[in-house]
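Right after this comes chain A.
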Amino acid sequence: MNTLIKKKRTRELILIWFFLAPSLAIFALYRIIPLIWNGVLSFQFWDPFKPTEFAGLYHYEEMLIYDDVFWQSLWNTSVLMASAPIGIGLALIIALMVDTRIRGRGVYRTIVFLSYPVMTVAVGIIWQWLFNEKVGLINYVLMSLGIIDEGIPFLESFSLAFPSVIVASIWQVLGFYMIILLTGLQNIPQSLYEAAAIDGAGAWKRFIRITFPMLKPSIFLCFVVGIINSFTNFDLVYVMTQGGPSHVTELLITYIYRAAFTLSKFDYAAAMTVVNFLFFVTLAWLANRLFGGDAGAVDEGT
Partner candidate 1 sequence: MWWSILRSRYTITFGTIAIVSILWNIYVVLNDDGKFSGRVVDMQGRPVAGATVKLGKKSLVSINFHGEEITDAEGRFAFSGHAFYHVHIEAKKQGLGISKSDHHLYFRGQNMALSDPLRLRPEPKG
Partner candidate 2 sequence: MHRYPHWPLHLALSAVCAAMLVPFYWVLKTSLTGENIFTFPPSILPEDPHLFFFVDVWYTIPFASYLANSLIVSIIVVAANVFLNAMAGYALTRDFVGKKAVIMLFLSCMMIPFQATIIPAYLITKELGLLNSYMGMALPLCSTIVCIFVFKASFDAIPKSLIDAARIDGVPDWMIIYRIMVPLSQSAIATNVILAFIWSWNNFLWPLVIIRDEAMQTLPLGLSRFLSVYENTTGALYAFCIMVLVPGLVIFLLSQKQFIAGLTSGAAKG
């Protein structure tokens, strides 16, 4: 009997690892090995045409002490991340509205998600031009509403360029958040609500007591996506502002990319990548702490 259980157990373990293997392999190839490569590179003077030399902390010193663009882009990236909750909040409201039994909710859901399938480069082009000073729609609306009397060059102004980029990025990812949250909402057993209704809990109470706790995993997922977005937004910044004017829209990733490919300082870029990685991992870890338990788990007993 006991041995039987053991055998079952080992069979199960084999199965589990067999199931994990392919994904792990891919991540090893395209995430972990490159990261290690970057780690090594960041302590070297590396250059495709020359023999490699040991650099010690040379690049880190340059980056952390002298390179204010690095700090600027780190700050921007954090701001972009901090803007994730706005998007998630909006998405949550929409999800809750769509989750009701109103007619045509399917249509609404569809429309809200429509923005996500759009190629980010295209999103960049579209918004670059919605924000345009002369022919842009936003300026047109603002002017016809009489709020302003001449076009605002959103993407050229130090103060407005970055918010504009953030708006575009939220626009793009909103539908995605909503879908995740909606899946979460739909997975909350109706019985809980019924029970709560019997206890005579109001809508708000129900939200606080049931919906929100049950949604935590989905919300966490949204946060992770938001964090990822704050560097996958590369294409967006790249198309809309190229990081300008004077680096106010520079993100870590755009700066890393530029360092590597226009300044051909791969070693320096590698150092920044490492810092970037550590930064994000810490954040993810914190988020995970905040939302308790491992990502995406719906807690048992429901």
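The candidates came about this way: all candidates are chains of the complex that A comes from, given by their letters.
By definition in this document, a contact is a pair of C-beta atoms (placed from the backbone, for glycine too) under 8 Å apart; a residue touches a chain by one contact, two chains touch by 3 or more; residues count from 1.
In this text, all values refer to a predicted model and were calculated from it rather than measured experimentally.
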item: Chain touching chain A (counting every copy) in this complex, out of 1 or 2; value: 2
item: Residues of chain A defined as touching candidate 2 within the complex; value: 12-13, 15-17, 19-20, 22-24, 26-27, 29-35, 37-38, 94, 97-98, 100-104, 106, 108-122, 125-127, 129-130, 134-135, 137, 140, 143-144, 171, 174-176, 179-180, 182-184, 186-191, 217-218, 221, 224-225, 227-228, 231-232, 234-235, 252-253, 256-257, 260, 266, 269-270, 272-273, 276-277, 280-281, 284, 288, 294-298, 300, 302
